[in-house]
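As you look at this complex, bear in mind that one protein chain is not there, while each of the others sits in place.
Right, chain A next:
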Amino acid sequence: MAASDQDMASGLWSGADGSDADARPQLGPRQRWARRKAILQQAAVLLLVATLAVLLVRNTVANLQARGLASGFDFLWQEAGFKMAFSLIAVEPTSTYGRVFLAGLLNSLLVAAISIVATTILGFIIGLARVSPSTPVRLVARGYVEVVRNLPLLLHLLLWQTVILRSLPTVREAIGFGDVAFLSNRGLYLPAPVAGGAAAILTAAVMAGLAAIVVGCVVRRRARARGETPPRFGLALVAGGLVGNAAAISTLDWQIPMLAGFDYRGGLKLMPEFVSLVAALIIYNAAFIAEIVRAGVQSVGRGQKEAALALGLSSKLILRLVIVPQALRVMIPPLANQYTHLIKASALATVVGFPDLVNVFLGTSLNQTGRAVEIVLITAFVYLTLSASVALATSAYARRVKLVER
């Protein structure tokens, strides 16, 4: 503190009193008073907050004791005793609360990941339609945005849950998509790959293929950025990876859902709660992303488009090579905001009964164990970490695409 004070003061004084460098710089009485006042004010604020915190903690401890509630994080290793309707990792009634927490977190992340990818695609399509040269297309996109974003997300969700999915045909009359996927009022049935004995080898092969593609792309990109012709082996890596992956996937055994009795057997069954949650999240957020895309595209100067036209680029190429890359820079901060929103909104799963983190942990687990403080702390930590990581990833990406002015 003292050192920085001195630095600042000498910085202030050196201009006026440069000849006398050795003398300790003197602060005027007003500055000294201002500094003391700042310290006093901060101390007062901190004292106030600390008093409040102590008061709250004392109340909480007293209340917990009065209600005879235990505390501590040991419950995470206790048996939870309930099953989850949907989970990516196996959860049995004998599983611990820790495992339930993990399964709930994975479910939340799954919903968020699928919705983010799909809503970005849909949002871009609608956003570009918002600035389309064709008036009817623009009008339809505008109508979508105005209708969707002025309705509460929860209403979207309930509409999907009770109106749209319930009005779908029963299992026996399910809508088939080429006889491999089926949609009924009990959910969405998708074909699923069967892991045979060679599952590990297959996974390794696919991973190697993906790695080859990534390395190939990076090599080609680097060379292009330096203005050199990309080396042949880069292309070979990409092609090899693609062919290898295609071959690996084609050897997979796909299990197709088959109607057996009252339900489909085999394949992957997505419960209606999941389908309606993801559908509502995608449709609602796409309206906001469309507006972000529109604002981004409109932020690109008109001259850019005109210059590209003068160079003879087609309108499709102008969009891809001139408009979108520049618009992206403007769009990143609001997009990140929207993604954070979506991740948080996925907690609405609780309302329709999809077992996400808030539902199974902040809901059921808290009711069963009564460890309110601990569970709230863990949940808050998880969501704050997620929000912070989106923010970090965004700022890293924004730095990468930042305009380098020469």
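We take it that a contact is a pair of C-beta atoms (placed from the backbone, for glycine too) under 8 Å apart; a residue touches a chain by one contact, two chains touch by 3 or more; residues count from 1.
In the analysis below, contacts and distances are computed from a predicted model.
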Legend entry - Missing subunit (named according to UniProt) among the choices "ABC transporter substrate-binding protein", "General L-amino acid transport system permease protein", "Chemotaxis protein CheA" or "Glutamyl-tRNA(Gln) amidotransferase subunit A": "General L-amino acid transport system permease protein"
Inset, instruction - Based on the whole complex, identify which of A:184, A:276 or A:379 touches the chain you can't see. - result: A:379
Legend entry - Absent-chain contact - pick from A:89, A:121, A:194 or A:388: A:388
Inset, instruction - For the chain that's not shown, point to the residue among A:142, A:329 or A:344 touching it. - result: A:344
Inset, instruction - Check the options A:163, A:236 or A:258 and report the residue that touches the missing chain. - result: A:163
Inset, instruction - Give the residue, chosen from A:258, A:309 or A:392, that touches the chain omitted from the document. - result: A:309
Inset, instruction - For the chain that got dropped from the picture, name the residues of chain A it touches. - result: 38, 41-42, 45-46, 49, 56, 59-60, 62-64, 66, 132-137, 140, 146-147, 149-155, 158-159, 162-163, 166, 305-306, 309, 314-315, 318, 340, 344-348, 350-351, 358, 362-363, 366, 372-373, 376, 379-380, 383-384, 386-388
